[in-house]
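Here the structure is laid out as structure tokens; the discussion comes afterwards.
For this depiction, one protein chain was excluded, whereas all remaining protein chains were kept in their positions.
In this document, chain identifiers A and B correspond to the written order of the chains, with residue numbering beginning at 1 in each.
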Amino acid sequence: MAQAEGLDKLLSEHPFFRDMDTKVRGIVAGCAKNEVFEAGQYVFNEGGQADKFYILRHGSIAIEVDVPSREPLILETVNDGEIFGWSWIVPPYRRTFDARTLELCRIVSLDAKCLRGKMEKDHSLGYEFYKRFIPVMAERLGAARLQLLDLYGNPRA
Amino acid sequence: MAKCGSAKDAVVIGTDGLDALIKLLAKDGYDVIGPRVESGAVVLEPVDGVDDLPAGWADEQDGGHYRLTKIDSPAIFEHVVGPHTWKRYLSPPAQTILRARKRGKGFSVEEVVDAPKYALLGVRACDLKAISLQDRVFDNGDFVDKGYFARRNKAFVIAVNCTRAAGTCFCVSMNSGPEASCGFDLGLTEILTKTKHVFLLAAGSERGRKAIAELKKKKQVKAAAAADRAAAAKAVDAAAKSMKRKMRKDAARLLAANREHPRWEEVATRCLSCANCTMVCPTCFCSTVEDVTDLKGKTAERVRRWDSCFTHDFSYIHGGTVRRLRSSRYRHWITHKLSTWHDQFQTQGCVGCGRCITWCPVGIDITEEVRELGKRRT
Partner (left out) sequence: MADPMTPEPFRIERVSRELADTFTLDLVPVGDKRDFDFQPGQFNMLYHFGVGEVPISISGDAGTKGRVTHTVRAVGTVTESMADLKKGDMVGVRGPFGSTWPMELAEGHDVVIVTGGIGLAPLRPAIYHVLANRGKYGRVAILYGARTPSDILYREELEAWSARLDVSVEATVDTAGTDWTGNVGVVTKLLPRGNFDGRDAVALVCGPEVMMRFTVHALNDQGVTNDCIFVSMERNMKCAVGFCGHCQFGSRFVCKDGPVFRFDQIEDIFRVKGI
């Protein structure tokens, strides 16, 4: 229980959980675990089971894709105060890209099965999560579309 | 409106007197440019005497329609305005503005100002207003177009008051005609009755007064009778009253408020983007430059040419054209002419000459487009 309280404090300091009802956050903390990754480690890989989702406290993460015969391509970086690994909330809960640490990262991971179970039982908890997840997903989709425009590319090239 | 040429001091001359005036100006070193009939239209070209002027011709004008018809009358100024405007001379369609010469690794550049001395004969009130609007464009407060003003300041302007309106005229609603009140050296009104054919002639400047004095010496001038002045005023008044088209007074506001409007799509289905309206418009001033070299690459010239906002390349920035669609090009043209021009130059940008209506191949009517915008919503 002491650990859960410590995790609850860590969560409360993260922007993703800002203004979340303390009771609700307490339930979430029950599924949480503190993790540290060294620089250059994969947090998860494309195709893997999305059994966790991640609250990035310190550090930065590259979301990347491996391209055969080429260097892997970084599609996006995630920094302090952001979350990553949102496949946990979308069936069939499969990772779409690789996530690799660019430096030492301090992360709180949340057990997806645990959380999905609690959300199924308590829909208001589910609603709290969707309210926070959908803006993040929309922002990433918007950013991806802008990147697709290749705004800075040479129009004559 | 302040009157610069006072009818009170006006004199009367005959067609001989008009001929003498043309010759007097030519002798004074002016290239006299006036109306004459060519290729079935009244154009503005060099004239040597009164015989070159389009006596006995009237024009029939409507949307996309222009015909010259022979009339049983000796009237010289019965026609109204044709496809040419005076910008042809004051801001020519193609002018060399720079000449550069290669010198070693570098080059030298010299400015070219070509400024013939023009006498502009037969400038209608709308066109006179248009010249004053272009004066403002080419002296915008920050920069002055030296070439334009070199020609402009030399030009001797002989205005002609309209005694007939063409079918596409709407100068009354633009407050720019049919009477020329200001900005000329000499002002003419043709008076044609059963018994006489004369011109009421008023001076609008010192140069104009001197010209009248010269004509007096040649015994071409008579004092104007009250009846002459009355006949002239009546003829001009009749032209004003016969004008059928008019521009809505709130055009500037309507256009500013309707940058998004279904009418733009509608007009784009008719507009051919041919640029005719901009070429015949007496106030349209847009230009482009072309840099050319001789075959050896030793000398280069910069030629400034009329351009049109209806061309695809006009708004080109690296990568593409900003006003890609015809609807956006038409919107730009009419909005500039009737609305944003006021913001840019604190004057109107349209004078109601009607040329854009007449010379539009599909007869798009600027007054009708504004009326339509006003109809659907505001």
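Quick notes on this structure:
Assume a residue touches a chain if its C-beta (ideal position, glycine included) is under 8 Å from a C-beta of that chain, and two chains touch if they have at least 3 such contacts.
Note that the structure is predicted; figures quoted are calculated from it, not measured.
Within the full complex, the residue among B:Glu38, B:Asp51 or B:Glu111 touching the omitted chain is B:Glu111.
When the missing chain is restored to the complex, the residue among B:Arg67, B:Lys146 or B:Lys244 that touches it is B:Lys146.
Of the options B:Ala26, B:Leu68, B:Leu98 or B:Ala150, the residue whose C-beta touches the omitted chain is B:Leu98. Remark: the residues of chain B touching the chain excluded from display are 97-98, 100, 102, 105-111, 137-138, 140, 142-143, 145-146, 259-260, 285-289, 291-293, 297, 300, 302, 307, 309, 314-319, 322-325, 327-328, 331-332, 336, 339-340, 343-344.
Against the chain not displayed here, chain A makes contact via residues 60, 62-64, 71-77, 79, 81, 100, 102-103, 139, 143, 146-147, 149-157.
Keep in mind that, in the parts below, only the chains that are shown with their structure count from here on.
With centres taken as mean Cα positions, chain B sits 68 Å from chain A.
Of all the residues in chain B, the ones that touch chain A in their complex are 318-320. Here chain A touches chain B in the complex through residues 155-156, going by the rule given at the top.
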